[in-house]
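The structure appears below as structure tokens.
Chains shown are a subset, placed as in the full complex.
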Amino acid sequence: MDGESDDRHPGLHSEQRWHPSWAPFRGMGWDEFSGMEASEKVPLFTRDGRIYDCLFAQQFDRRLLDRLCRVADKLRSITKTRDGDMFVGSLLFDKRAILVFNQPSSRTFLSFQNACHILGMKTSEIRDVSTSSFAKGESDNDSVRTFSSYVHLMIMRMKEPGLVEKTAWHLNSGTNRPVPVINAGSGTDQHPTQALLDVYTMERCLEGGIDGKCIVMVGDLKRGRTVRSLSYMMRNYKGVSITYVSPEQFRMGKDILDFLDRHGIKYSETDDF
Amino acid sequence: MDGESDDRHPGLHSEQRWHPSWAPFRGMGWDEFSGMEASEKVPLFTRDGRIYDCLFAQQFDRRLLDRLCRVADKLRSITKTRDGDMFVGSLLFDKRAILVFNQPSSRTFLSFQNACHILGMKTSEIRDVSTSSFAKGESDNDSVRTFSSYVHLMIMRMKEPGLVEKTAWHLNSGTNRPVPVINAGSGTDQHPTQALLDVYTMERCLEGGIDGKCIVMVGDLKRGRTVRSLSYMMRNYKGVSITYVSPEQFRMGKDILDFLDRHGIKYSETDDF
């Protein structure tokens, strides 16, 4: 009807506009992109110095972790009063999130949904999204792109490894209206927000915080995506050592152990619980 | 407890009150009603000059289509700012909608749900409503009537042809508290709101709008309820011609072709894509 420019809803005839940081990766396929080092990807999922897509633990440095812990403390304090609750509930009152889960998880789902509600966001959900064509490597998942156009934020939990990151990659590099994507659990690779919760709990409960502590992680370390994300985050704390306890067949993956070696973090492994 | 009159929640002893326009149809059964011409039905689903139940494409005239396109433009403009989003989100803040879908459709469902949220409405949903007794012709579907009593608006997608219209008929003629019904896809007959989207897109993207254009519709035209609704709406534009492209077994229904003939709209059919 009109020919005006619209930053949020580009005219249908407008050229696709890539975020400048993605320009060099225009035309790069997913296989090539996904093989890049995390350190190369971090800037791409960052905007104006802040995390845009929250995908993996390597995106968090000490400054940010400390800041998030302070914000969490502040929110706990503010929401002790009704006025505080009302204020927090107005922060994102004009925003909408969609939860895209293809892996059942009542706790994670309800936790994210209520977190949205606390901040005033409206939520919708899709639990049975067919991701098969997307997972097989097709470049344009029309469903995910369509869902993203309804909302301001996508929260995704996918049983397929890498599929959450692939969605963020696709929205950033293959569409002209990306929205932030939060990884609420991806395959067996990462679960960064649950690791954030563990970091906050340890910072809050351990005398002197995480620095200098010995952290023991027990269980199925091979497929435990939260302990993987948490191990990455330990890089940010001084003098931490990790003890991994698991049966032989559920040992922590070599990629994590290599990461710890590279960053000089002491660890040991045992099956003796 | 009290004997006061209450327009919205009539006392339980009060006589059923029919909207005056429905008076002549009191006692008419569904079979007879559903056989009436669309032009006879349009006034019944209208209140105070505005569409009350949004059921089929024949309810839309040019004046209304133009107005809806202008409103859509205005909403896009208003919601470029947070203040605008907050304003739009307050418009129906005190209203509640229910989405009654017995046919899976993530896109249509999420689109309507987020549209409600944008306007500030709260939503609830029912996906497995048993409509068998209703579909079989019983006059009083207690479930649908009960659901309607919880909300201000029903958005329905039904796989059975005519069932959305039947619900609106039932609420208007057989209950004393109708709520508006929006057809979000009904059997193979109509899908008027998706046709509205197509109209808006064409008006917005085609130089000079729809008037005088040749529209090509391709695919399963026999069961494609959106192309059926869109064909009806083409009556409102000047000098439009339509080309239907489909395999022989999926040709556009004769009722639509007859409609086009009656309104002097040129069309052709081909299976040569």
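Letters A and B mark the chains in the order given here, with residues in each chain numbered from 1 onward.
What we mean here is this: a residue touches a chain if its C-beta (ideal position, glycine included) is under 8 Å from a C-beta of that chain, and two chains touch if they have at least 3 such contacts.
Values in this document were obtained by computation on a predicted structure and should not be read as measured data.
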Homo-oligomer size of the whole complex, from 2 visible chains: 3
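The working rule: only the chains that are shown with their structure count from here on.
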Rotation in the CA alignment of subunit A with subunit B, degrees, nearest 5: 120
Subunit A and subunit B: spacing of chain centres that average the CA atoms, whole Å: 40
Footprint of subunit A on subunit B - complex, ascending: 69-70, 72-73, 76-77, 79-80, 82, 85-86, 89, 106-107, 110-111, 113-114, 117-118, 201, 203-205
Subunit B contact footprint on subunit A (complex, rising order): 1-2, 4, 6-9, 12-13, 93-94, 96, 98, 122, 124, 126, 128-129, 143, 146-147, 150-151
